[in-house]
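Every protein chain of the complex appears in place save one, which is left out.
Letters A and B mark the chains in the order given here, with residues in each chain numbered from 1 onward.
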Amino acid sequence: MTQQHPFLALTDSDREEMLGAIGVGTVDELFRDLPEAVRLGRELRLEPPLSEQEVYAHVAALAERNADASRELSFLGAGIYDHYVPAVVDTILQRGELLTAYTPYQPEMSQGVLQAIFEYQTAICELTGMDVSNASGYDGTSVAADACYVAKHATGRSKVVVTEATNPQVRQVVRTYAAGFGLEIVEVPHRNGTTDPDELERAAVDAAAVIFQQPNFFGCLEPAPDLVARATEAGALPVAHVDLLSLGVLEAPGRYGAALALGEGQAAGNFPSFGGPHYGVLAAREEFIRRMPGRIVGETVDTARERGYVLTLQTREQHIRREKATSNITTNQTLLALGGLVYLTWLGPQGLRELGETCLSLAAYAKQRLAEQAGLECVFAGQTTFKEFAVRVGRNAREVVAAARERGVHPGYALGRDYEGMDDVLLVAITERRTPDEIDRLADVLAEVAG
Amino acid sequence: MKLIYEKSQAGRRASALPRYENLPSPPELPEELRRSEPPRLAEVPEFELVRHFTELSTRNFGVDTGFYPLGSCTMKYNPRINERLAALPGFARLHPLQDEDGAQGALELMWRLQEILAEVTGLHAVSLQPAAGSQGELTGLLLVRAYFAARGEAEQRRTVVIPDTAHGTNPASVTMAGYELTPVRTDARGNIDVDDLRGKVDEHTAALMLTNPSTVGLFDENIEEIERIFHGVGALMYYDGANLNAVCGISRPGDMGFDIVHINLHKTFSQPHGGGGPGGGPVAVRESLEPFLPVPAVVQQDEGRFGLEYDRPQTIGKVRGFTGPFGVFVRSYAFLRMWGPRLREMSEVAVLNANYVLARLKEAYDLPFDRLCMHEFVLSARTLKREHGCTALDVAKRLMDYSFHPPTIYFPLIVPEALMIEPTETEAKETLDAFCDAMLAIVREAGEEPELLKEAPHHRPVKRLDEVRAAKRPVVKYGFEEHPDAKGEPKVAAAEAPKGV
Partner (left out) sequence: MAAAESYPDDLKYHEEHDWARVEGEEAVLGITWFAGDALGELVHFEPLEVGSSVTRGQSYGEVESVKAVSDVVAPLSGEVLEVNQAVVDAPETVNEDPYGTGWLIRIRLSDPNEPGALLDADAYRQLLADQ
């Protein structure tokens, strides 16, 4: 007799009683509709079940084999950042009522999550200067594909322009989706780290959307208002891919005319977690509200005229509009977006601005310290950067990374994989968690290992 | 309850950030790029923040709160050890671009999870990248596209066949993948209508998308014939894994003839739903489709070394950043290791629980398909509506007063007044009995005092909400302008705003 599994409750006598009520003799009889040929007919070839203590030991041992940011001084960024996540985020995300609830289809059971999403939507609209935000997309890449779908249907055009200085993973995901959407993707090269508005304008002719990143993948500040104006001029929807944590110091994309604003939410309230789960931010001007993919929460009243919240405009969604839906998304990233809301509320407007200023100052210090070292050179020297910048290290950057890691420092992301002619360039990210002493250490190590 | 923005007072804050001395002053930002007006985030002290979200949590209901038989959603218990493991710094603070030799534990975990999912689905290769079931569907259909393109049949294969019981995601995914939808009917026993199917599958067919057991909770008895029809014309078979919880260790999609499967880690394998997400939608495929899977692939190299493979010339590309929602993998991996081969027992109990509830309720409600069910079943409140004017919605709302989360309602579309019930393996017989007692009591109430149903719920933080009002003139963010004095009680202003007609 096997031991009762801790995640089950039925006793032997429960099973007997239940089978009796159903009118069958054995559990096997419940599966009588399955043709013999499609049955497995043997035990699954899996390792024997582990107890909680055993699974902890096994999985924790796997975790021990990773060089995470608590073991190695890391300057990796490139879209995922080691910002501090305050304890209140953990506390609230571990509330079982929020953690273990489904999508709030039944609003009277789900006012907590619904109000939280409404507050999240408000925060995203405030940060981006947009009129409507959805309850989240999967991540910062898939929301760019979502924006293409919105733009395709809003403009009736079938070309999308993406700047080369946009995160390569965003561009790759957009290309993958484009195969299904029937979209042509055109890239506009960067010139010395930013996008040339004239070149962008030429590419934008007949485009449904123009996607650019601010700050861009190299950390440089794009002439965003000019890019938006040129896209608009060409009749394309300007789409800004933004870092939420830059928006205490950088202008809201809605203020300079972007049609949609999107981004990777991870930096605001989520751990890097080897790439996910995180949340994709997607916000738009009001005119696109009925084209938005995903859940949207709206305010209403109950029969006693008390204020409450519901999922709204659901006729956009797949469960009602089916093949004509604005997207197929159902499960989203609500819990991570809730982490974002808690984090942004923890920061407050003052904290957000201070955080941006601290990143700017620390990054400026890092640029200065690295530039002082022989063999290192800032690549786009004239450009204003936010918290990330590219530095030439005089030899293959992947070798530099390996050598630096032997000294306990991960100096950044080697750009050669994504950009031709940049095999000797590192992308260095500085968050508020990197102290000046740590930046000094980076400078020392890079000076030692650079070519 | 007030919004966090209505608790805000200028000058308060929950955060204190580090201040570094003797740094250079930040670079001057060009004026046109500089923030012109600060965002109106809430300004509250830390304890107010905790109290606010704690109060919100008390206005929410999760599996931790009670029974949650939401059909097709598999609301099972989410073990707490999963949370502890996902939060370990070795995972939580690991950067996705860390070099492979600094991420061996993470890569090994993913590789092991792939191996387990391949065995459970009976297929050859797995990509963990898709972020959710619906993204798994799209990934699967893009694999179909790439497969036929490689065979020179891209132009010829235009249609994807979907039964009328399918989740709405299936047809939406078909459109997003650039295919045309061919719907197929359900027969009187709840199977695909094979006669209808035969006339619709030909050399233009790219694929079938099927959930099996279906959304009415029934295993398709003709699955072998269906397999012959599709593979006979060279089309592929896609398995929507939404209902995999019924058949783990009993029947594998690969053995049923499916070529591509997506798995919902947040349904079958215990990733908490989080009020809407995150999820995980890994895709498993037959060997012939492996070259098209997303990159990078997580592979075992020699001597227990694990790595990422980017060089796959026929890949569809990337559908999401990096290698997928890793934290979800940690949870599902731990869950699967705690079950091992006993997964079969998990599915058996899920099916036993569903059949028991069905047996207790089928006399009191209408039953569209009178068969043994799998892990879920669909009832109809048609008679209640005809005789007492009480709808499936009314039954759902009244269940809340008995402290149960309602089942899925009005789905699938082919059953009027549908109530779709999925108890999962988690629940004790006492809980199932209490739920059945409530469902039976509600039928009596509909006859004796229908207003009890129509005005329900009576004991939730809010009464029935006006969804028409929300949709007609959408208010989707806080109106700071309409509430100049954020300290004031907002209810009156919000509730009595004129409808504006």
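Rule of thumb we're sticking to: a residue touches a chain if its C-beta (ideal position, glycine included) is under 8 Å from a C-beta of that chain, and two chains touch if they have at least 3 such contacts.
These numbers were taken from a predicted model, which means no experiment stands behind them.
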Quiz item: Which of these touches the unseen chain: A:His58, A:Arg321, A:Arg395 or A:Arg433?
Solution: A:Arg321
Practice problem: Mind listing the chain B residues that contact the chain we can't see here? | Solution: 410, 467-468, 471-472, 501
Practice problem: Provide the residue numbers of chain A that touch the chain removed from this figure. | Solution: 290, 314-315, 320-321, 324
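Methods note: only the chains that are shown with their structure count from here on.
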Quiz prompt | Whole-Å separation of chain centres (CA-atom averages), chain A against chain B | solution = 19
